[in-house]
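Note that one protein chain of the assembly has been removed; the remaining protein chains are unaltered in position.
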Amino acid sequence: MIEIPVSSSERNEFIDITGKISEAVSKTKIESGFCIIYVPHTTAAVTINEGSDPDVQTDLLFWLNEHIKPSSSFRHAEGNSDSHVKSSLVGHSVSVLIEKSALVLGTWQKIFFCEFDGPRKRKVFLKIFRA
Amino acid sequence: MIEIPVSSSERNEFIDITGKISEAVSKTKIESGFCIIYVPHTTAAVTINEGSDPDVQTDLLFWLNEHIKPSSSFRHAEGNSDSHVKSSLVGHSVSVLIEKSALVLGTWQKIFFCEFDGPRKRKVFLKIFRA
Partner (left out) sequence: MIEIPVSSSERNEFIDITGKISEAVSKTKIESGFCIIYVPHTTAAVTINEGSDPDVQTDLLFWLNEHIKPSSSFRHAEGNSDSHVKSSLVGHSVSVLIEKSALVLGTWQKIFFCEFDGPRKRKVFLKIFRA
């Protein structure tokens, strides 16, 4: 299992981690398999979406922030229940296939760490499995 | 890795791909394991839900369309940020267990390709792993 550090600088932020995952996968020289990218936090997540136009990430965060807001109806005393909701809706892990020792991603797909309660020092776990 | 073509005919549409996945799984004769069904697009997704009453799919799309609408606040120039949001919320892949060379699905569960920016020619990647 590989631990990848991630640093966020905003409360809500998408951070492209494709390069780091891709590099770790090619180092293992596993020809064919898959990997699990796992976020061990409860106010962060991981997703796959378009990476070429940064406006897509801005729009994703805009929708999430508009629809999942802090609320006086929330009971959790830390005041970050909105972050916990975002985390469960976006999800804590993604599985990506590996062929020819490389990640199998669509043309526009990038892997994003999703910070929902930053800025913080975070980490992502990566484990690679042979087919 | 198997590539399964999918053709959509609406902007938003659920397409039942259970039969195609199931057929590919039984052909491999893998007795026990799991498979990853992966969508390499950023405005589509894959989900598992009820397949017996088509009204459930209609209602799922109704909720998604009501809550994730095109908006003038979105910046992405292609005008399909709503599709990207739906894609990250529903998710790009599902893992399904295999026992006795068959998919382990609940009584009412079917696997749906979710088109959120059609009509288009799409594809789904399937990879099957032995336990």
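The letters A and B name the chains in turn, as written, and every chain counts its residues from 1.
Note that a contact is a pair of C-beta atoms (placed from the backbone, for glycine too) under 8 Å apart; a residue touches a chain by one contact, two chains touch by 3 or more.
Since the structure is predicted, the reported quantities are computational estimates derived from the model, not experimental observations.
The chain that is not drawn here is touched, among residues B:V6, B:V25, B:A44 or B:V90, by B:V90. Of the listed positions A:S8, A:N49, A:S87 or A:Q109, the one in contact with the omitted chain in the full complex is A:S87.
Mapped onto chain B, the interface with the missing chain covers residues 32, 34, 47-50, 53, 55-56, 58-60, 62-63, 67, 89-91, 94-97, 99, 104-109, 129, 131. Contact residues of chain A toward the unshown chain are 1, 36, 38-42, 67-68, 73-78, 81-82, 84-85, 87-89, 91-93, 95, 125, 127, 129.
One rule holds for everything that comes next: only the chains that are shown with their structure count from here on.
Computed centre separation for the pair chain A/chain B is 20 angstrom, with centres defined by C-alpha atoms.
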